[in-house]
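A single protein chain has been omitted from the complex, and every remaining protein chain is retained in its original position.
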Amino acid sequence: MSQTASAEVHAEAHDHAHGHATPTPPGFVPHHVAHHFKTWEQEFQSGKLGFWLFLATEILLFGGLFAAYIYYHGIYPETFAVCGSLLSWKLGALNTCVLLLSSWTMAMAVRAAQLSQRKACFNWLMITVACGAVFMVVKYFEYSAKIEHGTLPTAWFHPHGEEAALLATVPHPSMFFSIYFTMTGIHGLHVLIGMIVISWYAVGVAKGRYHSGHYLPIDLVGLYWHIVDIIWIFLFPLLYLVP
Amino acid sequence: MTATAVDAPTPSETNYLNIKSGFWSWAATLDHKRIGMMYLIGTSLAFLVGGLFALLVRTHLWNHTGALFDPATYNQVFTLHGVFMVFVFIIPAIPAALGNMALPGMLGAPDVALPRLNLASFYLWLVGTVFIIVSLVAGGVDTGWTFYTPYSAQSATPVIAVGLGVFILGFSSIFTGLNFIVTVHKMRAPGMTWFRMPLFVWAVYATALLQVLATPVLGITLLLLVFERLYQIGVFLPEFGGDPILFQHFFWFYSHPAVYIMILPAMGVISEVISVHARKPVFGYRMIAFSSLAIAIISFLVWGHHMFTSGESEFAMMAFSFLTFFVGIPSAIKEFNWVATIWKGSIALSAPMLYAIAFLIIFAIGGLTGIFLASLSLNIHLHDTYYVVAHFHYVMMGSTAVAFFAGLHHWWPKFTGRMYSEKWAKVAAVLVFIGFNATFLPQFIMGSEGMPRRYATYLEKWTELHRASTVGAYILASGVALMIVYFVHSLIAGEKAKANQWGAVTLEWASSSPPPLYNFDKDPIVTREVYDYSVPSQAEGYRA
Partner (left out) sequence: MILFPQDQPQPRSTLPDTNWGMPPQVSTFAGDVDGLYQFTFWISLFFFVLITGILVYSLFKWHRKTEDQPAASNETHNTTLEVTWTVIPLIIVMVIFAWGWKGSLDMTVAPPDALTYQVRARKWSWSITHPNHTAPLTNEIYVPLGRPVKFITSSEDVLHSLFFPAMRAKRDVLPGRLQMVWFTATQLGTFPFFCTEYCGERHSFMIGEVHVVPPEEFEAGMRARKYQIGVDPNLPAHENGKILYTAKGCNACHSTTSAAVNQPCPSFVGLWGREEELIDGTKVTVDEPYFLESVLDPLAKTVKGYARGQMPPQAITEEEARMIMEYVKTLK
């Protein structure tokens, strides 16, 4: 506002050498705020905002796939109906339950980290990873059934048996399987990456790096896991049920 | 706003350049200025490579039957020109190179919010570029930078390598944008309110929104193209029931906002340079700030204007044409505001100012020719002709790259600590301006006469215009070559720059040149309005 006042300057030069430590419960590794941040609050908020933006890019990335799905579902509804009926909705539902469960265990892990409960946090994280593994195993069985029946993306599409006769009645059945494998494949890759990252942080939890004074990484990986879960919540009905 | 006390800042003995040395002090640095400097070197090299391809294109077109290559090679050369210039040079050049160096200082912050992500962004850029260079060694791609299907799915050239390269470059761009959004929200110095932020920050902020929200769609589009080549996912291929037009929708949903990823930061640079070198507050500050955001938002809604001849519905054509005219208005407002800033200023004809003036003239032409292309019936005639080529070069090369030069000359003394030869810099600016217009003005005429783009050979009647264009390209290239000479000379033997070389009042000039590691010896507190030249800013500044 003032046209004449020049800027003031902090009298004391600040110490850039290392940031101060956040309050650390006994037995945990102290966390030092990165030195370009003034406060722990600023560091925490920056990480949170940055990660939400990253999650937005994830949603937009899948958004492109969903757009392709919707476009071709509109053009070839009968193809999607017939091909979708070949997927096992029971296995899909099982996987949905497993992922929902894992979201809950992830939330519990974040809570345990905030409360500095090292052992509980470690256990909840490992249960989450186990749920991810169950998801991947179920996915493996689903994929191998597809490979066996030859209901694959276009380049390897060679259906046989009863399914071949059924698929011959609709236009471009391979399109559905291309989209199915691409969407579930990219999603499965996200689950796998999530499992690796969570395991990595579980090791850190065991070493006492995360506690009430520093639980941001656990919080963020939790957000990631929820987003992966939510994407599946959309994939499951679109691929298994809507047709 | 600004600055530190009335007395000159105590020159630090150490600055970000000399505080550490050795390979790892650069390769593993988390300092935004060093990362920006690495980006600057990298993108400048990419500009030279892309420029070399441009010269090959122009030389080839000296004769109507083609003077250098067979058509297949020509197609690879223009594709590589486009890929290098768009993805490797222009998109990162201003935000990631100049933005990285200047933005935290402008906010009074010691660094960007997420320095590790910043370094990761640079390495992703490097990896993506390596992918593209590998494809070049493997024979080069021939799809054009737009990768239209089904051609790109059939081409015998290494499309997968380039597709993945651009995918990775996209994530580099996302990380830069994400970082800047967080930095602007969370790292502003005390007293640095939103409306005390310099307009470059506003522009980079608007750009960052686009980078974060548009680039993932390009990412998935290129992944689908890669899958198309790996296992015929079929979504873009008619023989498998797909629609090649869907690719264009996906591609332009990113790539139209990408045009603004290129031009918005350029506009930000121009606001800074004009204000400082005309020593006058930017006229209509709020209008410029808001118009940046308006452009960012509307730019998501105009992608269909790249596809007016592809068989869109009449309603879609009308809507996209209408919105396209609409997005032109904020750009026009900016142009008027800049001219009004210069009006009654104290105008120094320094090298950065010459580039900024070149920008104003070129951008006026680039913007006005956009009106022709936005108009539906005219677009049908001009679509995919040299008119379009000339128009987007006026915006991307003539405006963005010239603004990049303006910013480079403006901030060079700050971040290298040395001055360049102002005399030769002015000569180079004039060469670039003349060469650029000589290259692209003839292309407007050829375009309206019907010369299609991406032709390796052409009708004999266009020979003279093509030759004029080629001569212009060499004049432009000589300006750039001169620039390299005096910049290198400046690094070796340039005189020491002042802390505040141009008498600027934004915060990045409030520390020594080059700045210390964390930008400021003392944490700044902002108590003044932005672009307030009414009181002396620095001892080396001017006196009112």
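In this document, chain identifiers A and B correspond to the written order of the chains, with residue numbering beginning at 1 in each.
One rule holds for everything that comes next: contacts are C-beta pairs under 8 Å (C-beta built on N, C-alpha and C of every residue); 3 or more make two chains touch, one makes a residue touch a chain.
Since we're looking at a predicted model, the values are computed, not measured.
Of the chains that are displayed, which are in contact with the missing one across the whole complex?
Those shown chains that the absent chain touches are B.
From the list B:Y123, B:F322, B:W424 or B:Y474, which touches the chain that is not on show?
B:F322
Of B:V134, B:A348, B:M419 or B:I434, which one is in contact with the hidden chain?
The one listed residue touching the chain not shown is B:A348.
From the list B:Y16, B:F131 or B:F283, pick the residue that touches the absent chain.
B:F283
Of B:H185, B:H381, B:K426 or B:H489, which one is in contact with the hidden chain?
Touching the chain that is not displayed is residue B:H381.
In the whole complex, what residues of chain B lie against the chain that is missing from view?
64-72, 75, 142, 144, 148, 150-151, 154-156, 238-239, 243-245, 278-287, 308-311, 314, 317-318, 321-322, 325, 328-329, 332-333, 335-337, 339-340, 342-349, 357, 360-361, 364-365, 368-369, 371-372, 374-381, 383-385, 444-445, 448-450, 452-460, 531, 533-534, 542-544
Note that only the chains that are shown with their structure count from here on.
Within their complex, state which residues of chain B touch chain A.
1-6, 109-115, 117, 174, 178-179, 181-182, 185-187, 191, 212-213, 215-217, 219-221, 223-224, 227, 230-235, 240-243, 246, 250, 510, 517-518, 521-529, 532, 534-535
Touching residues of chain A toward chain B in the complex: what are they?
My answer: residues 1-10, 13-14, 16, 34-36, 42, 45-47, 49-50, 53-54, 56-58, 60-65, 67-68, 71-72, 75-76, 79, 153-156, 171-172, 174-175, 178-179, 182, 186.
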